[in-house]
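Missing here is one protein chain; the remaining ones are kept as they sit in the complex.
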Amino acid sequence: MTRTMFHATAMALAVAGSTAGADEIRVLNWQGYGTDADWAVAAFTQATGHTVVHEYFNSEQEMLTKLRTNPGAYDVVLINAAFTPQAQAEGLIGPIDTAKIANLADVPADLTGNADLNAGGALHGVPWTWGLTSFAVNTTAFDTLPTSIEVFWDPAHAGKVSIRDDALEAIQFAAIATGQDINDIADLDAVRDKLAALMPQIRTYWGSENDWNQFMAAGDLDVATFWSGSASRSMESGLPVQFIVPEEGAIGWLDGLSIPASSTRTDAAHAFIDWMIDPEFYVRWAAEGAPASANAKAAAALPEDAFNKRVLGDPEVVARVQFQRPVPDETREAYLALWQELKAAQ
Amino acid sequence: MNGRFLTIAGRIWLGAILVFLYAPILIMALMSFNASPFYQLPFEFSTRWYQALGANAEIREAALRSVLIALVTTTIATVLGTAASIALFRYEFPGKQALRILLFPPIAIPWLITGTAMLIFFFGIGMGRGTPAVIIGHVALALPYVIVVVSARLATFDATLEDAARALGAGPWMVTRRVTLPWIAPGIIAGALFAFAVSFDQFVVSYFLSEPGDATLPVLIYTAIRKGFTPEINAVSTIIIVVSMLVMLIAARYSKFGGER
Partner (left out) sequence: MSAALAPRDRLRLLGLLTPAYLWLTVAIFLPLSAMLFFSLLSDVPFGDAPWHVTADNYLAFFQTTTYAKLLWKSIKLGLMVTLACVLVGYPCAYVLAKTIRGRAREALFLLVILPFWSNSLVRIFSWAIVLRGNGVLEVGLNAILPFEVDVNLMFSTPAIVIGLVHSYLPYVILTSYLALQAIDDSLIDAARSMGAGKLTILRRIVLPLSLPGLVAGAVLVFVPVVGSFMEPRILGGRVGTYYGTVIEDQFVAVFNWPLGAALSFILLAVVLLILAVTSPVLRRAQA
């Protein structure tokens, strides 16, 4: 009798424990961008009991649309810091409870204090990863690796050049090539001329990491703009490419993890974000090819020859980086009009 | 002699077109057996993508879900579309031309815009997302194709046959079932095949309207092209094509739908 009672109580406790603590959280992110790694999700579920379901977006605009039209559907969302103020202003994301994210203590103050992530006067996005938009070259096409962005305009590589089909990225790239501030382009005509001169060099635009890898693998390209995290993955998978941060500089970006204001499972969401900036998670992710971690301890834990330590860990390189700030809608539309005009002329 | 020459030339033409239609399908199948994840040549035989597929429950479930959604869509769209085509053919009424013209917006406006419109509208009326919403969207996109194709067949139909059957005392249902439907059967079959294709290849609407974790195969493929578009996708596509081919050949063996004569 007592034994049965004991069993029943124990079982009830166990059931209560698992239901009270176990939530299914929904994460909105780019596909294959860290949060959805099988092993990472499995480890999180094992440690906390929470399960994770992913949904993906293919552009920042789409991510914002999904947040707007599906309140309550998501618990964690990846937002580029340049978009965080907009998401915050629209009331799409809520403030982060920093007390619930232990690993935040290891994130340097310049990142936790980032003005964009602290839109609205409180932290709305946990600094997660950062990286560069620069370019990579096919090492079989070069005897000595280029050090200048001017390689894109080199007639020797005509028809073997590619940039991403993205107005903002194209224009900021040309801003760097013309020695301007990417966040405050004073001479847009110079940018237009620089891009117009680039157009005949271009073989095709690329749209995704997948495109990029296939074009490189097929030998269609010598040099193309690329993201640092993606470049480390491509090198990892054996493509003969090398990521370059030219003397003119590169575009930097910072990705944060945010919690939608409409989320009802914020405890689990905070726990997941905490795991995402954990050094243990990062070291394993970096081995598969990842951008740089915002967590100083995680970055330090990388092996010496790791891409992110070798390239992005160099203060000389970091000094040349211009970090992306939010872009007002009108500017974005003006850039798009310019980019479309250039593309339509082809 | 001349006629015989034309017949042979015709068959060669048909054969050449089949080669053209199947060339990329064949490449797709070959690449599913190629070891390179970047579709690199030279070809190196490997079954690794099929093994990966075996371990990838997500992609298998998505494929199955897509087939089911396409079957439901095809059934509904074919029935509704055929009924509407018969009505448009048989009766004269004001506004008929307008109804025909209304079939074009869903075809002409890029699916991205229609999909976005559905998303905000379904959100606005509180229906939200999920498989029912996906099916509603798919049927709507497939309907115009069914109506246009069935109407094209109906245009060849001699309406006096219906009158004759009526004169012989057949009721409207009897006329439809015994006279009209057998004649337009090839059109209905073609319409159904198109409806299946529209649904099975539709990613925008599914993408916007499906619940997370309930992705269809095109949605997986569409999101995968950003990063991990591996030959696994070729493998699953190859399996689907081979299975459909078998089903179709069996269907061709046991039924006659290409039209009498």
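In this document, chain identifiers A and B correspond to the written order of the chains, with residue numbering beginning at 1 in each.
The criterion applied here is as follows: contacts are C-beta pairs under 8 Å (C-beta built on N, C-alpha and C of every residue); 3 or more make two chains touch, one makes a residue touch a chain.
On a predicted model such as this, the values are computed, not experimentally measured, just so you know.
Across the entire complex, the residue among A:27, A:64 or A:195 in touch with the chain not shown is A:64.
Only one of the listed residues, B:86, B:165 or B:179, touches the absent chain: B:86. Listed by residue number, the positions of chain B touching the unshown chain are 6-7, 10-11, 13-14, 17-18, 20-25, 27-28, 31, 39, 41, 80-81, 83-84, 86-88, 90-94, 99, 101-102, 104-110, 112-114, 116-118, 120-122, 124, 136-137, 139-141, 143-145, 147-149, 151-153, 155-157, 172, 183, 186-187, 190, 193-194, 196-197, 200-201, 217-218, 221-222, 225, 229, 233-234, 237, 240-241, 244-245, 248-249, 251-253, 255-259, 261.
The chain not displayed touches chain A at residues 58-59, 61-62, 64-65, 68, 90-91, 165-168, 199, 202-205, 207, 214, 218-220, 329, 332-333, 336-337, 340-341, 343-344, 346.
Note that only the chains that are shown with their structure count from here on.
As a whole-number value, the distance joining the C-alpha centres of chain A and chain B reads 37 Å. Remark: chain B residues 36-40, 116, 119-120, 123, 128-129, 212-213, 222-229 touch chain A in the complex. Residues 26, 30-33, 53-56, 58, 65, 69-70, 73, 207-211, 213-214, 216-218, 237, 239 of chain A are the ones touching chain B in the complex.
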